[in-house]
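Part of the complex only, each chain left as placed.
For clarity, chains are labelled A and B in written order, and residue numbers in each chain start from 1.
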Amino acid sequence: MRERYKNISGIILRRSTTPNGDMIVSLLTPRGKFKGVSRKAAPSPSTLKLNLFQHVTVQIYHRQQEDLGLLTQVKLEGALSQLVKPEVYPLASFLCELVDHVVVGEMDIPQTYDLLAGALRGLNSHDDPEWVALVMAFKLLGSLGMAHRTEDPQGTFFDADRGVLTSKNSGIRLSADSAAFLASVHNRTVRDLMEHPQPNRKDLWMVLEKFIVTHAGILKSFEVLRSVQ
Amino acid sequence: MKYPSSLLQLIRELSRWPGIGPKSAQKLAFYLFEQPQEDIERIARLLLSAKEELHLCPQCFNVTDKELCEVCSDATRAQNQICVVEDPGDVLAIERSGEYRGLYHVLHGAISPMHGVGPDKLYIKQLLTRVTPDHEVILATSTTVEGEATSMYLQRQLAPTNATVSRIAYGLPVGGALEYADEVTLGRAISGRQKIK
């Protein structure tokens, strides 16, 4: 007997309401991104739990010849209450939008999943959420095979088009701290990176945005992110 | 067969309306076609006059057909209370509850970076200029992540005004069984419990 019901556990990356009144939810799991629809956006106990950034277990019902599974039951596994703070919310939105943008369908990404879960926990509790977002954005990109390269570890320029840290005078000029960060970010642990926050991050944000725009496309949250920085 | 283009256009138009799928749009189009001429004219006039007569109140940004909206121009309402909501429909809902006699402020949305909606896209600046230390500002944005983030943002922005700021209550909706409430709501309903004198 084939099973039409499937239980999936993951983090809600995005929810949007269709003109039809249905709610479509993107869920990040260690096995990729799943989308499901909750009919009519009525606040059934289910839809209420389908909130952004939350960790949920859902039951998805797969109907014949429809690609979007129907969300039939939702169990809340964890919610982080501090992600709505003004200094955190745009950062959490940015990371989730980034992952939602890059991850397409089923793929084995246990590392990305763990990184995003960790990033959200970090944003929820760390007293330097901006640094959490910056570090984790680079780490997330790395986990998705989108690490930038280091042409010259002593380089002080970032060439977004080629995605390299370089000593050639092209692209974004970096502070010494930022150059060192970019040269080492993919080799250091998150813990180590978090323990050495960098006071000046303007150029790192520029690098990150430019790199993402060039290699993944424009994210809507950039705009809000900039306005609150 | 090609369908009459005026019918097709009507169906296409209707299917763009919120909550109306392609099947319903077709059904609606045929329904409208079967109505007498004068009814169709009335509907067309209604649409035009609604659009023409309605605009946003310059004080609270609710939809109105008066210069100042009916709530803002009603001297009997508590002038020192401003209830902040996301959408004009929320004003309607709160009015129907009959529990509120103050003024409103309609933001026309909630902050949602992922959808490109920052604070500057909402009527937040206009709210800040209205508020004085004598006001009670009631934050009645929704309890979704977007609504909560907007409420938090407003709390920060309103702090310098020295106004009293309050948030609508979280808890069990009236008419519900506990088993349908999720644990977060239930937790709020317990911690926010009210003494019965």
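Heads up, the rule we're going with is that a contact is a pair of C-beta atoms (placed from the backbone, for glycine too) under 8 Å apart; a residue touches a chain by one contact, two chains touch by 3 or more.
Fair warning: this is a prediction, and the values are worked out from it, not measured in the lab.
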{"item": "Displayed chains are single representatives; whole-complex counts", "value": "A x2, B x4"}
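Just so it is clear, only the chains that are shown with their structure count from here on.
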{"item": "Distance from chain B to chain A - Cα centre to Cα centre, in angstrom", "value": "30"}
{"item": "Touching residues (chain side chain B, partner chain A) in the complex", "value": "16-21, 111-120, 144-146, 148-149, 151-153, 156, 180-185"}
{"item": "Chain A to chain B touching residues, read off their complex", "value": "14, 16, 19-21, 45, 48-49, 51-53, 76, 79, 83-86, 89-90, 93-94, 96-97, 220-221, 223-225, 227-228"}
